[in-house]
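Of the protein chains in this complex, one is absent; all others appear in place.
Letters A and B mark the chains as written, and numbering starts fresh at 1 in each.
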Amino acid sequence: MSEKKLMYGNHAIVEGVIAAGCRFFAGYPITPQNEIPEFMSIRMNEIGGVFIQTESEIAAINMLFGAAAAGKRAMTSSSSPGISLMQEGISYIAGADIPVLVVNVIRGGPGLGNIAPAQSDYYQATKGGGHGDYFTITLAPNSAQELYEFPKLAFELAEKYRNPALILADGLLGQMMEPVEFTYKPIDPDTLSEPSYALSGCKGRDRRVVRSYDLKPGKLEEMNWQRLKKYQKIQETEQRFEATDCEDADLIIIAYGTCARVCDAAIRMARSDGHKVGLLRPITLWPFPNNVLAGMSKTVRNFLVVEMNMGQMIDDVKLATECRSKIHFHGRPGGGVPTPPEIYEKIQAILGGAR
Amino acid sequence: MPQVKILEEVCKGCGLCCDEVCPVDILILSPNRINSSGYHPAEVTDNGKCIGCGYCFKICPEPAIEVYK
Partner (left out) sequence: MKQLFGRPNGLTDVLQRYCPGCGHGIVHRIIGDLLIKLNIRECTVGIAPVGCSVFADEYFNCDMIQPPHGRGPAVSTGIKRARPDCIVFSYQGDGDLAAIGTAEIVHAAARNENITIVFINNAIFGMTGGQLAPTTLPGMKSTTSVQGRDIKKQGYPIKVCELLAGLDGPYYLVRTAVNTPKNVINTEKALKNAFVNQIENKGFSMVEILSMCPTNWGMTPVQSKKWVDDTMMKYYPLGEYRNRAKEEK
């Protein structure tokens, strides 16, 4: 059995990033993700990686742009307001088809909001986020274990498709402690091959240019159509989810991250009272697991979307289910976290009381 | 003998090389020649006087000037 350690979620991300062979971090302090840069500064120092505390999130994302364009695995982490500041950079990176990893430990918004856990950046993460036509691969872990494992997955997907990848966590996931099993052998960055786009000096090859613009008439449109093909391939092949007790369910709850944990407790309460309730947990928020939902919507009449926001993922659920089923919603914006009893109450209301 | 050569098609006729740059004053903007971009390119009036200092080349933004020896 591999080694197990009790860790903060935010520390698990750091170990996951390092095990994924990433040796470049740039970031700016913001609660509730400060444990990531703090621990990262210690770990990068130990292993000879790069840690830069930047002057702003804008600088951080652009340092990533440079490091990743130079062909190295690079990541940053921040929380909602900081991620907003990064959007211009993420748009450029997406437009230049460069893989980077951005971790958003979401807090309550809008504005300065608060430092409580939230999922209110769902739209921003899954609909592009900045200017222009683009998407970012978005992963939603729900445990310290997944916070450790997803950086590797995120880098692999980002590099496979040459696209930015996001990990969406929240303050609760980041600051809770759980046992983490180090399930894979750490990657030696020196064993990673140099990508075809990497800026490394043009010795022995043609010079390379990394850019997101093209002013030749029609060329940018062509580049965008090319990128659409990539997005379609990602949507076809990379939908990830976890389905619990869905086979016989009369009602399926759809929730990710912290909400999925709360809902998991709620469906166990419901099951013990005889309600057939299941949980579908999207692991990729983009690409959204449309296919499984479309299938379920042919037999399941009721879906309940639970989010820590005013209702954002519900749009994707409605699109995936194509109005075949009734879509209910329970949300807690502004840093509110739902409890299992309040979700169970909602379940009872939908299914018409205990049986 | 040094010689200055104007790349007529590259020249944009800005005239930077023609104004108090050449120590022997052998560069002018051509009064009658026009290149395919529509510029009057620089022209050498007397290559025999060229001293090969390269000042014209150094001030040329394109660079549309070559100097030989």
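By our rule, contacts are C-beta pairs under 8 Å (C-beta built on N, C-alpha and C of every residue); 3 or more make two chains touch, one makes a residue touch a chain.
Since the structure is predicted, the reported quantities are computational estimates derived from the model, not experimental observations.
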item: Listed residues A:Ile18, A:Ala59 or A:Leu139, member touching the removed chain; value: A:Ala59
item: Sole residue of A:Glu38, A:Glu88 or A:Asp315 that reaches the chain not shown, by the stated touch rule; value: A:Glu88
item: Residue ranges of subunit A at the interface with the undisplayed chain; value: 24, 26, 50, 52, 54-56, 58-60, 62-72, 74, 88-89, 92, 96, 199-204, 207-213
item: Missing-partner contacts on subunit B, residue numbers; value: 2-3, 10, 12-16, 18-19, 21, 39, 52-55, 57-63, 65-69
